[in-house]
Each structure stands twice: as C-alpha cells, then as structure tokens.
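The complex is shown incomplete by one protein chain, all other protein chains being positioned as in the whole.
So, chain A:
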Amino acid sequence: MIKTRQEYTTYQTKLKAELAREKMRVLVCAGTGCVANGSLTVYEAFEQKIKAKGLPVKAQLLEEAGGHEPYAVNISGCHGFCQMGPLVRIEPSGVFYHHVKPGDVDEIIEKHILNNQLVERLLYHHPATGQAVTTQDQIPFYQKQTRVALEHCGRINPDDINDYIAHGGYKAITEILFEKTPEQIIDEVLASGLRGRGGGGFPTGKKWQFARAATSDKKYIICNGDEGDPGAFMDRSVMEGDPHRVLEGMMIAGYAIGADEGYIYVRAEYPLAVKRLKRAVVAAEEMGLLGYNILGTGFSFKINIKEGAGAFVCGEETALIASIEGQRGMPRPRPPFPANKGLWGCPTIINNVETLANLPPIIINGGQWFRGFGTAGSPGTKTFALAGQVAHTGLVEIPMGMSLREMVFEIGGGLRDGKQFKAVQIGGPSGGCLTEAHLDLPLDYEALKQVGAMIGSGGLVVMGQDTCMVEVAKFFMGFVQNESCGKCVPCREGTRRMLELLTKITRGQAGEEDLALLEELALVVQDGSLCGLGKTAPNPVLTTLRYFRHEYEAHVRDKKCPAGVCKALQDYYINQEKCKGCGLCAKVCPAEAIAGAKKEPHAIDTARCLKCGTCIEKCKFNAIYTA
C-alpha cells in the first residue's frame, strides 16, 4: 500500500531497478487475435522450457526468480499486427518473431535466448526484397507509426500493475495531485488540442470546462468502451493491453472536473477486456493508487465496470448513460448536455478509451509536446483499425494528417492477392466510402468531413475491385437499421425504407426514380434524426451515391452488378470446354434448370435458374461461371 508521494517515488525507483536487472524479456502477445491463434500455449512453452534449462524465470516484475539476471516471460497486449500471430517480441533488442508455434519455442530458446543468434525463418521478411527484418520497428507496418495511446500495448504485461509503474505509470496522476490545480490540468489539455477520439472530435478540454463549471456535490467520469463500429478494435486493444492507462486517464479527468467516481462501460463482446480491467481496478485499489484519499491528498476516486449488453446506440452519450442506469439504451434530446446533467442527473463527462489513454503522456510531456504530432486543427496521433482486403491488417497509430495512400499502401502493404484498390470505407457505419481520387487526402477531422466521411472511431476498411459499393451501402444500412433504437421516426422508419430501396436495387428491381428517392430520404434522415446514429446513418449511402453513382446506375439501368457481387443480377453459364458432363450440377439444381446428355457438356436454362449458386459450389471442374 502506497500512502505518500515519497513512497510512490521510492517504489517506482525499485521497480525500475528490477526492470533493468532483467537479462531478457520475452513478450508473447495475448490480445484476442493472437490468443485465437494459440499464443497462450506458446507462452506456457517459453516459461516451462526456459525454466527447464535451469535459468531463473519470472512472469511478474516482482516475482522472486532466484537469480541476478532473470528472464522475464510475459504476456503482453496487442501488438497490432494481428494477422501474423502469434507474435513474440524479445527485449531489449526488440527482435520480432511472427507465426510462432509451440514447436518453435525450443529453437528460439536454443538459438536466440542462449546463444544470441536470430531464428531467421520466423523473422518478418520484406515482401518486396525478401530480406529478413530483425526488429519490430524496422518492419514497414510499424516504421511509419507513432505510438502514443498504444505506447505500452505489446510492451508491458497488462496484468501486472508493477510493470505499468516501472514504465512510468501513475506518475502523471501523482504529479498533478501534488503540483497542479484542476484548472491547470484543463488548460494543459486545452493547450494540447486533444479532441475526442470516439468520433465526434469535440475538444476534450472544452468539454471538461463545462463540467468543471457545473456546481454539484457529485460528478462522474464515464469511459466509453462501447466500441460498436464494426471494423474498429482500438479501444479493445487499449483496454486489454494497457488497462491501467485507462484508469489513470480517468483519474486525471476526474481530478480536472471534480469527480470522485467513474464508470467504464465495456461492450459485452469484449470479455477479455472486462477481465483485465477488473483485475487492474483491484490491483490499483490494493496499491492505494485508486480509492479513498489517494496518497493522502484528500482526492478519492472509485471506478466501477459496467458491461454492455449489445446495443450499438449505447455509444451515444445519453443512451450510454441510460444503459448504465439500467434502462433501455435510448438517447434523449440535448441540451441539457451530460456535462451539466448526466448520470443520475449529475454533471458527467464521457470520454472515449483512446482519448483517456492520451492523457497521461500529455500531462507528463505537456500540451505543446502533443501538438508536435499531427496537424494544427487535429493535433496528436490517432489509432486506426486497418482491415479488409489489405495485405497487412491490424491496429496502427499514426500522426494525424498522414495521407490515405501512405496508410493503405505503405503501412498496409497495398491490397492482398494482387487485387486492385477500389475504395476505402472509413469511420464505420457513420463514415463514408472514399475512392482512389481521395488517396492523397490527409487523415484529419476537417479534411474527411469535407468529403462527407469522418474519422469516426477509426475503422478503415480497404476494398478491392470485386466489391460492390451498392452492396456495401446496403450492408451498413442493414446494420444501422438493425441498431436503430426506434425512438425517433426519421431514423426508425427512414433507415428501414432506405434498406428496402437498397435491397431493391441489388435485386435489379429498382428504377431510376428510386435513386432520387434514396437520396432524398438520406437527407431527411440526416437532418431529422435525434442522435448521432441517425444523423450519420445515411453517410455510406450518400458517399457511395456521390463517388460511385455509375455503379448504382448500372444496377438500375442495365440491371448489372459491375463487381459481380449481387447474385440476382448475374446469369449463370456453363463453360462448354471445361464441363465433363458429370451431371452433378443437374442433380443438385433445385429448379431443375440444368440439363444435358451424360458425359456431354451441360447447359443452364437462365429463365428457370434461381441464381442460388449451388451448382457453382458443387462443380468439381470450375466449369460454371457468372456474368
């Protein structure tokens, strides 16, 4: 139990010394992705096998390993390069091995750990040159990144509070409790220019000012971990990989606005994040860094963890508050804003996970340091979840203002399987689809807003030539229609009608007038909806209509899907040269639309064909094609 500032400093010095004593540190990624690929068995193998060599091994920083230069074998949070997992990073050299299987552990121990030789075959090889890349920082995927919010993800053991402290953790909150007034903190955050990372982009310091000015005996801080955007997983990675950072960020915010209690609202779909956060809260309380009268300063802060139950709309501030109160998560009109009247009627600040994770380094290094990254209007760094048909998928953090091209082609390594770039969908269901013409657009709040997209929470899905943009718009509309809470008419009915129209278009049943109707409806929903979900729901439709109108027109005029995705708009044919006449397709065809003599090429009667695709699936000779 740490009771004073002096004790904290002494303790941290001791932990740092302990860290410096480590001969080597093996970090096995235990993010959701790597765990799915079996990283925990890799971790166990390292621990047992190094021990079996008679070497001192420890899994926690303060564990007694019985040796002067112990080997630390730790789990770590997400490294971001999920597709290459299980990932192993070895400190202090920063050597990075990918696709590590339990069977590879012996070789890594024998060569790398005991004899300081690299295991070449497990290193990353540059796709262009084929050359092995030794350390993580030299891999193109990481080279262009600047990690602030994700600084510790993949570097420390998320389940060990001591590891966090040894890496500078809880220093920011300790410092401000003794040296700064809440107003000074707000000024520093204002100076940093930090804007809400959950999508809105509202200046964090300004939001705090409102809550600071509100008079109330009770105020709350809520950490919004309801990362509902399909295609985004940065908040999950921070909560799983550096949970104490989230707690510290909340304490800083709490001190700034005068709150003594906080809630972390986590999606039900993130069980691992819930587990690690709960452990972190207990550890911080036991250490005296969280709870009543922290370090004898009189500042108290309590953190509760609330699990969501699956509702996208709960990412909206007022809906989230309703959900914490135990009600249906439906938004209410603002004002009053939560900063004045929020949880149980008390002034409440809701900050996104990533926003909070940026706070400790801003406090330590100052607002001006933060402004050193990014652009004038959008300072700092932002995490993006790079996914879709890109060669390297994963989590990246870049200074704001980097071009889309650098992101997709340099960090992401271009498209996979030699596909051609077609579009990128940015910002989830609230964002928009951008084209090749936007590749040189800087990724910041203003530039994206101008073209009708938004950073949103940072989902970035790359799409290749074989993606149908109408189908993509339909996909997002299906999502928001399903997630619309039903409170206001424009969103409830509007999204449903738009989905109907889009479905009609993909089935080839729509006419030219339906495009005009779709556009009109989209504008009504945008203007008339109560909350952010409805207001932004038409964005995918509007941007695809704007940038890929020809595709919509092909669907309604020519009844063709240029990308060949919409099943109803394709006709099925049999390649007469490839067909061996086995008759399997005719047998499985539910419409009896295929006929032909035995051992002779068959043919499909397109009038009877239901376009179900069963024949394509069954044909062993790849003789059936669509056009």
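Here is the rule we use: contacts are C-beta pairs under 8 Å (C-beta built on N, C-alpha and C of every residue); 3 or more make two chains touch, one makes a residue touch a chain; residues count from 1.
The rule is short, and it goes like this: contacts and distances are computed from a predicted model.
Missing chain, UniProt protein name: "NADH-quinone oxidoreductase subunit E", from among "Glutamyl-tRNA(Gln) amidotransferase subunit A", "NADH-quinone oxidoreductase subunit E", "Amino acid/amide ABC transporter membrane protein 1, HAAT family" or "Transcriptional regulator".
Touching the missing chain, out of A:M24, A:A65 or A:C82, is residue A:C82. The hidden chain makes contact, of the residues A:Q12, A:Q389 or A:S529, with A:Q389. Considering the full assembly, A:E325 is the residue among A:D106, A:E325, A:D440 or A:E520 that touches the omitted chain. Of A:Q12, A:Q209, A:T318 or A:T467, it is A:T467 that touches the chain left out of the display.
Summary of contacts with the chain left out: across A:E91, A:E175, A:E269 or A:E406, the touching residue is A:E269. Within the complete assembly, residues 32-33, 35-37, 80-83, 85, 227-233, 236, 267-271, 306-312, 323-330, 385, 387-389, 393-395, 425, 428, 459, 461, 463, 467, 472, 475-476, 479, 483, 485 of chain A touch the chain that is not shown.
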